[in-house]
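A single protein chain has been omitted from the complex, and every remaining protein chain is retained in its original position.
Chain lettering (A, B and C) follows the sequence in which the chains are written, and residue indices restart at 1 in each chain.
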Amino acid sequence: MADSHADISKHVKLYIGVFAALAGLTIVTVLASQVDFSGPGHVVVALLIAGIKATLVAAVFMHLKWERSGWIWWPLVLCAFFFVVLMTLPTLVATESRDRAPAGTWDTIPVREAPAHSGGNAESGH
Amino acid sequence: MSASVLPYTVKPHPVTGVYSGKLGTWLFLASEVMLFGAFFSTYVLLRVGAPTEGAAVWPTHEQTHLSWKIGGFNTLVLIISSVTMVLAWAQLKMNNFSKARLYLIVTFVLAGLFLVVKLTMEYYPKFEAGIRPSTNIFFAAYFVLTGLHALHIVGGMVVIGYFIGPGASLWKKDPEYFTNRIECTGLYWHFVDLVWIFLFPVLYLL
Amino acid sequence: MNSRRYTAIASVLVAVLWLGFATPLLAQDTAAAPSFDVELTGDYGYHLPPNIAPEGTYPHTVDSLIDILHYFMVVLFVGWGIFFVYCLWKFRQREGHKADAKPIKAKASKYAEIVVAIFEAFLLIGLSIPAWASVRNEFPTEEENPLHLRVVAEQFQWNFHYPGPDGVFGKTSPAFLDLATNILGIDPADPNGKDDITATELHIPVNRKVIADISSKDVIHSFAIGVLRVKQDAIPGMRIPVWFEANRTGNYEISCAQLCGNNHYSMRALMIVEDQGVFDAWYAKAAEGPEEFDEDELDD
Partner (left out) sequence: MSHDEHHELSFIRKYVFSIDHKVIGIQYGITALCFLFFGFCLMMLMRWQLAYPGQELPVLGKLLGEEFFPGGVMTPDFYNSLGVMHGTIMIFLGVVPLLVGAFGNYVMPLQIGAPDMSFPKLNMASYWIYLCGGCVMLASFFVPGGAANSGWTAYPPLSVTATTGQTWWIIGMVFLITSSLLGSVNFIVTIVQLRAKGLTMFRLPFFVWSQLVTAFLLLLAFPPLEAAGVLQLADRVLGTSFFLPEGLVISGQQLVQGAVPSGGGNPILWQHLFWFLAHPEVYVLILPAMGIVGEIIANNTRKPLWGYRPIVYSSIFLGFMSFIVWAHHMFITGMGTSLSMFFATTTMIISIPSVVILTALVISLYKGSIRFNVPMLFALSFLPMFAIGGLTGLPLGLPASDIHLHDTYYVIGHFHYVVAPGTIFAIFAGVYYWFPKVTGRRMSEGLGKIHFWLSLIGMNGAFMPMFFVGIAGMLRRGYDPAAYAANENLLGMVKMSSWSVWMLGVAQLPFILNFFMSIVAGKKVSANPWEATTLEWSAPSPPPHGNFEAVPVVYRGPYEYSTDDRKDDFFPQHLQAEA
């Protein structure tokens, strides 16, 4: 990345601009949370805005935009991949936990309507 | 052997294109991403899997007593502190030590402000109202996630404080080295900001 | 040179002495052999335990998978070992022998690796996945008239809950729990629960499929019936069904395979596989309830 004074002062302008964007987006995200989206709309909008903000911070403040070194990028790519793996954990656990017992009891739920496995005690819940 | 004798502490490596400190900081941040990733993933799991009845149901917005106003204010505080941090580095690049130091002080103060708001306007009233991490699964996640984030803020303040105070003498000896260190501190600081950018909507708004 | 040979001879001697003599001697010493309340059926030793599931069901796939894999492993290891020992001998450092640095073309190794990969794929797709699908998904249908029961683990005991003659389980909740009289917390007000059977031994009829729902009151346990190749963690907050079938009567052991506290090692239960008639008699008698249960109802 270039080091001359002129370049740096150009950067400074950019930093201020990004700051304005971040502040604006914060307000947008708060406003958006007041709007009534249907279903998972809230989550999508909020995470989208957070994602944009994070990208701005990483690209500009953390200079990734100007970063050329593969030794920084590759570990980050790796990290991003494993981060995605981590974020699939909830789904993995959820697929195993579909037989969760309801609150306060350890075992009064009816047997789930499993494919080929029902009846017998299916009606036992009540 | 003192650190400065090692090659590439100051100048970027001709092949890899970075100086050691920067590479180290990025690697450290990668591990931090995995740390917070695990926390976020836990949060999502607990929330999505929360039971629909009984003591462990997920609390509604009203029950969480979290004010988006305070959260939003703190978000702004952190964002501003990020800007001042990067400006401090820019000033050093332009050989403007006294201005840089001023920006560092502002950053430090803003970080302190964040913590003060967090403690006095969020944690304290909750404890007053008898709310503990053990109150329910939401507060468990809330206190652990924000507590850990606050610890990161404290850590950042220690480092920034060091460069305002005793660490500043490095500027006279080796200004480029000093600038690099501020850049690395900045990387860390922006990361802490970045985590909050996600924490805020996740905890306060959703 | 000589001392080297001595070391070699001495080590072989020690190996022969140790593995050849000491261990058989130790193996004969069964002084600590336990005495048990019941005799187990079948022959147990240094091999797979007896398998009492009907031919063609998943426990037999498990066994054949283990068998095939071990033949495969032995073949690989021996083949590989021969090459290894050959190299050690042929290329040992000695007068007049020099290393040859030119890299050799090892086509054979590439083929071996490909064969290994294909074989693994076969084991995975051909045997393991169907067996697992059978464990997980191919539950007996109601037409097959399976026996339903619940298994509730707790430190350090297995509880078996049968629905009784009416075929319906009573509602259970920790609120009704009483360690002495109502260990499953069956709701005394629930008519379905009146004839429910609580047992600490697992009785099952021979040649009839069983569906068991595994759950736990406290920590993670693991419900393991060695002779049926059943193993399923009992996880609090979850309820996980397993199915199995036995085709040989007798007494067998159920164990807890997951560390669950200080008495984990002795968290065993007896599984009694009996003829349908004997089972029915036991079932009817048990449904009348043991004395404690009557007392409990008197208290109410």
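One rule holds for everything that comes next: contacts are C-beta pairs under 8 Å (C-beta built on N, C-alpha and C of every residue); 3 or more make two chains touch, one makes a residue touch a chain.
Computed from a predicted model, the values in this text were never measured in an experiment.
Student: Using the touch definition from the header, name the shown chains in contact with the chain that isn't displayed.
Tutor: A, B, C
Student: For a quick check of understanding: of C:Leu149, C:Val168, C:Ile186 or C:Val230, which residue touches the chain that isn't displayed?
Tutor: Among C:Leu149, C:Val168, C:Ile186 or C:Val230, only C:Val230 touches the chain that is not shown.
Student: Pick from C:Leu69, C:Ala199 or C:Ala287: which residue touches the chain that isn't shown?
Tutor: From the options C:Leu69, C:Ala199 or C:Ala287, the contact with the absent chain belongs to C:Leu69.
Student: What is the set of subunit A residues that contact the non-displayed chain in the whole complex?
Tutor: Looking at subunit A, the ones touching the missing chain are residues 71, 75, 78-79, 82, 85-86, 89, 92-93, 95-97, 100-101, 103-106.
Student: Residue by residue, what part of subunit C touches the chain that was omitted?
Tutor: Touching the chain left out of view, subunit C contributes residues 3-4, 7, 10-11, 14-15, 18-19, 22-23, 26-30, 32-34, 36, 38-40, 44-49, 58, 61-63, 65-66, 69-70, 73, 76-77, 80-81, 83-84, 87-88, 91-93, 97-104, 106, 109, 112-113, 116-117, 120-121, 123-124, 127-129, 131-133, 135-137, 154-155, 174, 177-179, 217-220, 222, 224, 226, 229-233, 235-238, 240, 253, 255, 257-266, 268.
Student: In the full complex, which residues of subunit B touch the absent chain?
Tutor: Residues of subunit B in contact with the hidden chain: 1-3, 5-9, 13, 16, 20, 23-24, 27-28, 30-32, 34-39, 42, 45-46, 49-51, 54-58, 132-137, 140-141, 143-144, 148.
Rule of thumb we're sticking to: only the chains that are shown with their structure count from here on.
Student: On a C-alpha centroid basis, what's the spacing between subunit A and subunit B, in Å?
Tutor: Centre-to-centre distance between subunit A and subunit B: 18 Å.
Student: Nearest whole angstrom, what separates the Cα centre of subunit A from the Cα centre of subunit C?
Tutor: Chain centroid spacing, subunit A to subunit C, equals 41 Å.
Student: For subunit B versus subunit C, what separation do you get between their C-alpha means, in angstrom?
Tutor: Here the centre of subunit C sits 49 Å away from the centre of subunit B.
Student: Identify all positions of subunit B at which a residue touches two or more other chains, and write them in rising order.
Tutor: Touching at least two other chains: none.
Student: Which residues of subunit C are in contact with two or more other chains?
Tutor: none
Student: Which bits of subunit A are touching subunit B when the two form their complex?
Tutor: Going by the criterion above, the answer is residues 3, 5, 8-9, 11-12, 15-16, 18-19, 22-23, 26-27, 29-30, 33, 42-43, 46-47, 49-50, 53-54, 57-58, 60-63, 68-72, 75-76, 78-80, 82-83, 86-87, 89-90, 93-94, 97, 100, 102-104.
Student: Of all residues in subunit B, which touch subunit A in the complex?
Tutor: That would be residues 16-18, 22-23, 26-27, 30, 33-34, 37-38, 40-41, 44-45, 48-49, 51-57, 68, 72, 75-76, 79-80, 82-83, 85-87, 90, 93-94, 183, 186-187, 190-191, 193-194, 197-198, 200-202, 205-206 of subunit B.
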